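Below is the structure I would like to discuss, written out as structure tokens.
Only one protein chain is missing from this complex, and each of the others stays in its spot.
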Amino acid sequence: MDNIFELDLNKIDFSKILNTAESDLNRLFPLNRSILNEGVLTSLEILQENIDFEIIKIKTGYNCYDWVVPEEWVIKDAYIKIGNNKIIDFKENNLHVLNYSEHVDREMSYDELLPHLYYIEEQPNAIPYRTSYYKKNWGFCLSYNQFKELDKSATYIVKIDSKFIPGNICIAEKIIHGKVKDEILISAYSCHPSMANDSLSGVIVWSMVLNFLQKTNPYYTYRFVLLPETIGAIAYLHYREKEIKENTKRAFVLTTCGGPGKFGMKSSFIGDDLIDISVKLAFNHNGIEYLHYPFDINGSDERQYSSPYFRIPCVTISKDKYYEYKEYHTSLDNLSFVKIGYIYDSFKLYLYSLQNLELGNKIYLSLNPAGEPFLTKRELYSAIGITISNKLNSDLHHSKKEYSTLKDFKITGEDTDIILWLMFYGDGQNNLMEISRKINKSIYDLFRVAQILTNLNLLREI
Amino acid sequence: MDNIFELDLNKIDFSKILNTAESDLNRLFPLNRSILNEGVLTSLEILQENIDFEIIKIKTGYNCYDWVVPEEWVIKDAYIKIGNNKIIDFKENNLHVLNYSEHVDREMSYDELLPHLYYIEEQPNAIPYRTSYYKKNWGFCLSYNQFKELDKSATYIVKIDSKFIPGNICIAEKIIHGKVKDEILISAYSCHPSMANDSLSGVIVWSMVLNFLQKTNPYYTYRFVLLPETIGAIAYLHYREKEIKENTKRAFVLTTCGGPGKFGMKSSFIGDDLIDISVKLAFNHNGIEYLHYPFDINGSDERQYSSPYFRIPCVTISKDKYYEYKEYHTSLDNLSFVKIGYIYDSFKLYLYSLQNLELGNKIYLSLNPAGEPFLTKRELYSAIGITISNKLNSDLHHSKKEYSTLKDFKITGEDTDIILWLMFYGDGQNNLMEISRKINKSIYDLFRVAQILTNLNLLREI
Partner (left out) sequence: MDNIFELDLNKIDFSKILNTAESDLNRLFPLNRSILNEGVLTSLEILQENIDFEIIKIKTGYNCYDWVVPEEWVIKDAYIKIGNNKIIDFKENNLHVLNYSEHVDREMSYDELLPHLYYIEEQPNAIPYRTSYYKKNWGFCLSYNQFKELDKSATYIVKIDSKFIPGNICIAEKIIHGKVKDEILISAYSCHPSMANDSLSGVIVWSMVLNFLQKTNPYYTYRFVLLPETIGAIAYLHYREKEIKENTKRAFVLTTCGGPGKFGMKSSFIGDDLIDISVKLAFNHNGIEYLHYPFDINGSDERQYSSPYFRIPCVTISKDKYYEYKEYHTSLDNLSFVKIGYIYDSFKLYLYSLQNLELGNKIYLSLNPAGEPFLTKRELYSAIGITISNKLNSDLHHSKKEYSTLKDFKITGEDTDIILWLMFYGDGQNNLMEISRKINKSIYDLFRVAQILTNLNLLREI
């Protein structure tokens, strides 16, 4: 097979990919990840058991545009005790420590401790997820219920056993070479600790798409990267600047696609770029309503990829988009909230979107441009598998579905319409994506019928 | 007179054209027409009694693009009998026979007969109209009420006295030469038997427009053709390919414009071509609401004319459009359904649309481009026939209708607005059609006032 996207995706068995994904989701969730730490590397190694990619390491101190890669964070333990009683314990939940906290080990009063405590009064059961990468600080995150119980007169033993050392940003990278050098970037971020939707769901879909594509030969070249958000993307852009500037034409940024809520898409800064259209058509042709988020400068790594120097249009498919669900950046963004079934649905939508991109730019020229083709003589109906009935009686009242050249038969199915439209638009001016938008048929169906018409010498791909 | 479209159409007496049309409608309705048969030629000869056109004959076997002209169908009689009792009789209604049925003459059981019977359960009184041009078959169409009465144990004597012989597609053609070679094609189809709306109404409007134009000298050249649908259009395009490719710029396809329902227009594939706009303005300036049907590859001969090689934008004005009314393609599409008054209304709308095309591309240049003209000194008001009143008192509260240069008089009528707009748009960039769209005045009114301003040396046609 030439290109896996030329197959009917509905007929492919994804069960193996799905099983791997479910296992990875459960194994990755508990790990403590940050922008540079051990948890990231461990996570990549788990993924590598089933998919193939390189790990690029970019050192502390690396200068990239306006930024410098910071030190690695090493944390062994962290707790708050009263006497021997651990009331907050990092080993119970890695969110309890302000991510990138510096070392602390001393006794203090409630008043000293208070400015270092983070909680959410409105969500009394949730531990917030907080970070302080670039400003030295330390702190603990706890639920409001825990906070309320604190004894204002107690002496607290506060310990964060952490240090900062020279280290590396670890970036997973895999190039799937296609027929053309033009690249689609598939990017997810690896820096969040136990957050299931933001963005572990994106990491899992990233691995599924790579798993699907890794031994295939698509039309476009695909650049898969998994990296810490912001600093990782900036460092990577600098590290691969020449290639990306030359080849990368559009990108998907995968995140928050595993929640129970409504689907959504965040548009590219262009708004109606081919990548936007490919996603919209994927939603439409699957009959899925979705929330539309226009491009916003707040978000994920599209902020870097779409910056003036690179200007790569990026799209994100979401299911409970970041910022928009109340569990966001708390301990409630967990495996009760996220389900592998939701992740699978998002994976399929990304595949449909990629199929739309892969097939959407095909252009077919009519070899019978004057008038319609005489379909009857070719027995084109059976050739394309549509049901033919000469029992007109029962559905004869659907008279609007009849065709003047085809009066002797009643056609069911919609392929005859597609035949006629493909012949009509066969002027070399319309690719399948444009035709799809105009007549509201899926790009895959157009491609499938165009193949048949090509075999019958009625169309020719140009 | 130079161009009949420069006259006010509301002041023309169409009674003679209307009387001819009514007579033709009644004479043509009962005839048995098909794509190649005697009924078509007889129909054309009746029309020729009042309007002048040639009859082109294209022979069986003629190769035209992907098609071959089929044989002519000759049918003398057809019936189903039980004993001596004719229970279905072609001579009672020509729809009873599947159009282009082959010969049959034998006895058979109910079970043998059943696959050859066509009826509509949901419309128990209607005989369906069915055809089988390109796949040899035979059959009878009957009402569901007739079908229900059939005796399942009877022996049926079934006869269709038909044969196929070499013959001709008969096409009516008339060219009205205009000032320019650019052509407007006016096309209707002649192949339907006793169907009053589809498309005998179109045939009648076709003859009315030709009747109106036949001794005139319009701006555009008009190509009138009346031909069997699909095969006739394809054969004709092949026969006149060079002329049509060179000269034919837009087309009207006349059909289903005589029903009691709402007006509609089927747009060209361009959607906002001049021909689309000309029709929309005709509706709007007559205050007529209408249904809008976007271009669809299902339809009539616009399928051929708009095919990639020709790409002629076509519009159809409808009153009960094909596919959309329940009587469509049944014996109920008859002279109880269609009225000459409805046909006349459609005829008028086609004339207004043609007038919009004929006058709409005129461009006038202001000869007083700096500031407004001083209208008072020219007594322009009486010159253009508007009522002047210096009894300001009674309607002085309509102060928004006053003009600063005209404070001494209260103008009634809307011609002063037209004067000012024509002077404003007199920059050589706007033709009357564009001005009409912008200010919502009829093209004819703009033309009428522009003539006056031209006489006063305030405008010059370019």
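Labels A and B are assigned to the chains in the order they are written; within every chain, residues are numbered from 1.
What we mean here is this: a contact is a pair of C-beta atoms (placed from the backbone, for glycine too) under 8 Å apart; a residue touches a chain by one contact, two chains touch by 3 or more.
Small disclaimer: the values here were computed from a predicted structure and weren't measured.
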Residue of A:42, A:60, A:216 or A:230 in touch with the missing chain, whole complex considered: A:230
Residue in contact with the excluded chain [from A:3, A:48 or A:123]: A:123
Residues in subunit A touching the chain absent from view: 64-67, 115, 117-123, 128, 130-135, 137, 229-230, 233-234, 237-238, 241, 269, 297-298, 300, 303-304, 306-311, 323-324, 326, 328-329
Where the unshown chain meets subunit B, residue by residue: 366, 368-374, 376-377, 390-394, 396-397, 399-400, 402-405, 407-409, 417, 420-421, 423-427
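One rule holds in what follows: only the chains that are shown with their structure count from here on.
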Inter-chain centre distance, subunit A versus subunit B - centres from mean C-alpha coordinates, in Å: 53
